[in-house]
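The complex appears here without one of its protein chains, the remainder shown in place.
To keep things simple, chains are lettered A, B, C, D and E as they appear, and every chain counts its residues starting from 1.
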Amino acid sequence: MSKKKDETIEYVKNGKRLDGRGLEELRPLKIEAGVLSRADGSCALEWGQNKVVAAVYGPREALPKHIQNPYKALVNFQYRMATFSVPDRKNPRPGRREMEISKISGEALEKAIFLERFPNTTIDVFVEILDSNAGTRVAALAAASVALADAGIPMRDMVSAVGVGKAGGEVILDLNKDEEDAPDAVDIPLAILPRTEEIVLLQMDGLLRPEEWKKAIALGIKGCKQVYGVQKEALRKKYLEAEKEEAEPNTEAAAHGEGE
Amino acid sequence: MSKKKDETIEYVKNGKRLDGRGLEELRPLKIEAGVLSRADGSCALEWGQNKVVAAVYGPREALPKHIQNPYKALVNFQYRMATFSVPDRKNPRPGRREMEISKISGEALEKAIFLERFPNTTIDVFVEILDSNAGTRVAALAAASVALADAGIPMRDMVSAVGVGKAGGEVILDLNKDEEDAPDAVDIPLAILPRTEEIVLLQMDGLLRPEEWKKAIALGIKGCKQVYGVQKEALRKKYLEAEKEEAEPNTEAAAHGEGE
Amino acid sequence: MSKKKDETIEYVKNGKRLDGRGLEELRPLKIEAGVLSRADGSCALEWGQNKVVAAVYGPREALPKHIQNPYKALVNFQYRMATFSVPDRKNPRPGRREMEISKISGEALEKAIFLERFPNTTIDVFVEILDSNAGTRVAALAAASVALADAGIPMRDMVSAVGVGKAGGEVILDLNKDEEDAPDAVDIPLAILPRTEEIVLLQMDGLLRPEEWKKAIALGIKGCKQVYGVQKEALRKKYLEAEKEEAEPNTEAAAHGEGE
Amino acid sequence: MEKVNEMAADIVLDLRADKVVESVKQGKRLDGRKFDEYRKITIKHNISENADGSARVTLGETDVIAGVKIVPGDPFPDSPKEGSISVGIEFLPLASPLFETGPPGSEETELARVVDRGIRESKCIDFGELCIEEGKKVWVAYIDMYTMNDDGNLFDASSIAALAALTQARIPKLEIEGDSYKIVKGEYAKKLGLARKPLLCTTTKIAGHLVNDACFAEEKAMEARFSVATTEDGYMSAYQKGGSGSFTAKEIDECIDLAFAKAKEIRKLL
Amino acid sequence: MEKVNEMAADIVLDLRADKVVESVKQGKRLDGRKFDEYRKITIKHNISENADGSARVTLGETDVIAGVKIVPGDPFPDSPKEGSISVGIEFLPLASPLFETGPPGSEETELARVVDRGIRESKCIDFGELCIEEGKKVWVAYIDMYTMNDDGNLFDASSIAALAALTQARIPKLEIEGDSYKIVKGEYAKKLGLARKPLLCTTTKIAGHLVNDACFAEEKAMEARFSVATTEDGYMSAYQKGGSGSFTAKEIDECIDLAFAKAKEIRKLL
Partner (left out) sequence: MEKVNEMAADIVLDLRADKVVESVKQGKRLDGRKFDEYRKITIKHNISENADGSARVTLGETDVIAGVKIVPGDPFPDSPKEGSISVGIEFLPLASPLFETGPPGSEETELARVVDRGIRESKCIDFGELCIEEGKKVWVAYIDMYTMNDDGNLFDASSIAALAALTQARIPKLEIEGDSYKIVKGEYAKKLGLARKPLLCTTTKIAGHLVNDACFAEEKAMEARFSVATTEDGYMSAYQKGGSGSFTAKEIDECIDLAFAKAKEIRKLL
């Protein structure tokens, strides 16, 4: 809850952060689409120490029936952390934090998907955090977005996400855990539709001045677009592989294709 | 659970109780009907330190369907205490005590309502205790009864309720918390239909002799009738106001009328 | 969890065990069929200190409907322990152990019952442990099997069950609690269809060598057949009594027959 | 052996309830008992060796088991010198086609709490005697009841079973080592003393008549019930009215008289 | 008094939402307010004597209660010298036909956590002052909110209620006896100090327009909402975007300006 804060650390020195990054530099980001055979779409994402797997099922009939919306598909987003993915073992039962993140992440995806094409259905998005070091919710959202595209769900745009914020007096991109524990830390999870820059997820905690916010949002949008590049590349790679596979059909894959 | 009892207190002295009341005197009782706009009927009640809000919804379709009774409406009573309404913070989850009170309070209302007119429906009665000092269940029932009438639910009679019992060797009306903690305390929540004096709720705990009971029941029925007076007055006042409002229609109220 | 093990005890001495039994000897076993009037079939079983009551309801409609199997009846087995049936008071909520035993015991019964005759139904088997001293799951299964027969459920065969295992270096039948706590204890719950010797339940925990297993399974099958004898005798007795009752009809019993 | 349709079962219950009402109106009960007559009561003690006290009680075909476990626990902050009791019941699904598995419902909760009050408020157990070390450790007596067969009047059957189990209950022997406590398995320090024997007697109102020890079919036909816990020295320690009907004050007085009379008879069996 | 059909209720809500949208497009709100205008706000303090601080807040017909209980608890292992707060809300079913009884849902959880962050991150409470004994005991301030009537904008109403309750909250008097602590009932050591007064202001987006303090019907018509907690000394301590729609960066800036301006007005009422 309350973080132990070391007041003596210099979070930024000569334009470099504790881990050697520049102020506007992302941690290494690796995305792979289509990693699970049973899901309709899936994605593995590594972002610094964060390790995330996302899977999409649907659109499938929403059950029980009384939750169905006759005008559009529901988005059911479930963000969960493995018990061992955090420094202190997490209780296996989903907590309030996971519930809140799931809710707003689902809402963040809604604008991106052509939901009205699939009335009475649900699109289930499951994300599991296997390892963590600050920024897992934006990692989860970025992975979910790729998994949706991998599932062939028709979308207006990707959802690209990044953390932005403040530590040691500077506005910085993609805070890691040490930075999130800074005495003056501000954490701003942000997600946008990269083509229109529409903001679909935005939270903040910490003490922030409006003028700092102006810097942060500009940097955040820049960061989201970098993430967008990696997302697109992952999908391009998957698409090329799929084309290759189609050219050389693979019986083994066919034998396991019942789920799709 | 077990109460700390001070053996040296004189609970009744010269016909006066610790708080200055006579043996057969109620604490101050204030009832207001129609205090919430979304509910079909509602009531705010203050009784000594006790502070209660009741709301009624229905008759509305009972769901899930398999709970429906084709011969009559169900009464679903929910008595709940706010976490801060008691000396030690209450666990927010409903406890066994709240479950028991809810059950018998719902049963106490059944005889008063023409349930057979509304087959397959449920009449939901929600009562929240905001502050407490002994006697909240009878306060809840008195408030619920007014809220039912406010909702226009057809009733045979009000349900009027009071606590009666014993402290310091005397049979007294409307015990407060100090009296409930007396070493010889007996607490008897009682509810009747005031016109016929039929008993619809009756509990007791403590050590009581049959001869004391005879005194207590007579006093209790007297007390219930006093409560009945205040209930009727609250409804009369609401009815007069409603008539006044009808004479001078109010657009603001109309704008919020969708729930009714 | 971890058992306190006394390393100095001689579990077998001159072919006799701590409680005086021979290596291949069962504890006293008593079975009575048809002990509860509301259930469709029932059984009381005492096996050493173990005391078990089993009841069967069904085949009855499986609800909610989506669990129904159009080809066969479901078997819903619920093994539960009373809070006071064990040395340390058991939490009243069903635990993981009870859940596992319920699952595999239900599966053990499936092969014995002509399930395909009762599509869309459930056969509910409830077993309550009132007192325990090692081997309650096999006691439960033996009792359940008799209760099924008592309910008139058509069966291929009984399910007969026994514990077999190792303590003090010897392969022994029907371990009691002292033996289960031996430093080298191995516990093997076993259930078979006695006519074909088909194994329908088999678990083991402890450190066991394959050659010890060969001895154990032979002994276990022998033990199951002894249990089978007692099961048959209980049903024969009930059947004779039922015949007698039919000859001299009893109005009192008739008055309580609504559940059957 | 047919697939029982739930609606069909409901209709059967309604028909039986109608018959009960008709019969009571004519001054008779379907099973021939007088209005204030209990069914045959059996009490079997010590039915579980692992319990610190236990009993099985039948009222006709109604069958309830109670077991007591006395366990070291933490005192409540406002009574550091007192132990406590905890009473629970589970309506086991083996006892009735109408009982389902799940967390305790409102009927179970009501029953357990009424039995609890009858015992607790009678002061039959001296909570001060259950203190192990002031403010640190006390004995908690868990009284857990289970239904085996429900043919009506579970309130009285449970109350008798709970009291019968308590009369047998023994407090375990305790080894104190520094600031930790350890129960010596299978050994006992002494019996749990009972200063009084509070017993609940329930009277139902069927077709305007007061009827004791209602069987299952009679309960389906009742308007309301009233339970009173009485002691051998002339006290009442709990009341509970249940059901959608009502009682007059005069009827309550009759119920009280019945409760004293019936409890006196039952107490002899303990 | 008719049996309300749920589907019928949904249609009514949809129709009202359509009207809201039409009206907003024409620059008007159905109840005549300006886009940035709040409904009448009332704050009533100390509505529960058993609470250590409490308040009831209405925004028009929206009605929320908050109560604070300050209780000794265990410190978190990584902050042995600090107390803490815990914020919860229950959408009581008496407040709306759409609320059901049950464990907290995702909407309740979101609201409670946003109000929590607004308070916690503003550092208005000095957690160090809530230490009783380092590593052993600290004060935990439970802030529990309940909806009484939902006519929209529960976020802001809850935030105001929570802050109003906190401004009144007092820390109980404690008697320390050896290594146990006992609250002296009804006596207090001091007020809970508040260094800042963070308040949440929520702006909704309806038909592309930014609208404050949305009533229930307006919420049904909104695309998205954005909440900002601001302090009197020019800081923001929490953001939360909700809903399926989006905001531009420029709109967010406007929401922030509105939040500072509106919170300043509301703070005067505390």
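Annotations for the structure displayed:
Keep in mind that, in the parts below, a residue touches a chain if its C-beta (ideal position, glycine included) is under 8 Å from a C-beta of that chain, and two chains touch if they have at least 3 such contacts.
Because the structure is predicted, anything quoted here is derived from the model rather than measured.
The missing chain, though absent from the display, is touched by one residue of C:V86, C:L193 or C:V230; that residue is C:L193.
Contact with the chain not shown here comes from a single listed residue; of C:V146, C:L201 or C:A234, that residue is C:L201.
Residue in contact with the omitted chain (choice from C:K13, C:R97, C:R117 or C:R236): C:R97. Chain C meets the missing chain through residues 1-4, 96-97, 99-100, 102-104, 107, 110-111, 188, 193, 197-210, 213-214, 217, 221. Across the interface with the omitted chain, chain A contributes residues 36-40, 42, 49, 51, 53-55, 57, 59-61, 63, 78, 80, 82-89, 92-93, 118, 121, 124, 126-128, 130-133, 151-153, 252, 255-256, 258-259.
The rule we apply is simple: only the chains that are shown with their structure count from here on.
Hopping across touching chains, the smallest step count from chain A to chain B is 2. Of all chains, the one whose CA centroid is most distant from that of chain D is A.
Centroid analysis (C-alpha atoms only) places C farthest from chain E. When the contact pairs of C-D are matched by residue number across A-E, B-D or B-E, over half of them reappear in B-E.
Chain E has its Cα centroid 28 Å from the Cα centroid of chain A. Centres computed as Cα averages put chain D at a distance of 46 Å from chain E.
Note: centroid distance chain A to chain C, computed from Cα atoms, is 51 Å.
Multi-chain contact residues of chain A, defined as those touching 2 or more other chains: none present.
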